[in-house]
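Every protein chain of the complex appears in place save one, which is left out.
This part shows subunit A:
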Amino acid sequence: MTENFNIDYKKNNGELAIVFSGQLTISSIKKMTESLKANIDHPEKVLISVKDVENLDLTFVQLIQSIKNSGKKNGYEVLVSMKLPEDLSSLLVNAGFGNLLQTKEAHE
């Protein structure tokens, strides 16, 4: 069965670039989490990029926050860049997650 989300990983000199796209919702969140657990292996820096998003919900926002918390705990930096359609951006801002949209641009 084809997944309705996509996660790309690129490793480069201790930097791990993660690109999320598609349906980033509760229906796929468990698979996304498992994938991340398997791929985030003691990086020096994690650059998260979120683009071509069809939909997202709180579970994905929490997932991003969780990666950030892992970074704090394990001593690596996490930078997030989100390019979202206007309606989703507005949804995040109205829910108090505007800070996620304002973080530094991550490499792709």
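Definition applied: contacts are C-beta pairs under 8 Å (C-beta built on N, C-alpha and C of every residue); 3 or more make two chains touch, one makes a residue touch a chain; residues count from 1.
Heads up, the rule we're going with is that contacts and distances are computed from a predicted model.
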Identity of the absent chain, which is to be given by its UniProt protein name, from "Chemotaxis protein CheA", "Branched-chain amino acid transport system substrate-binding protein", "Acyl carrier protein" or "Gas vesicle protein GvpJ 1": "Chemotaxis protein CheA"
Residue ranges of subunit A at the interface with the undisplayed chain: 4, 23, 25-33, 36-37, 40, 55, 57-59, 61-63, 65-67, 69-70, 72-74, 90-92, 94-97
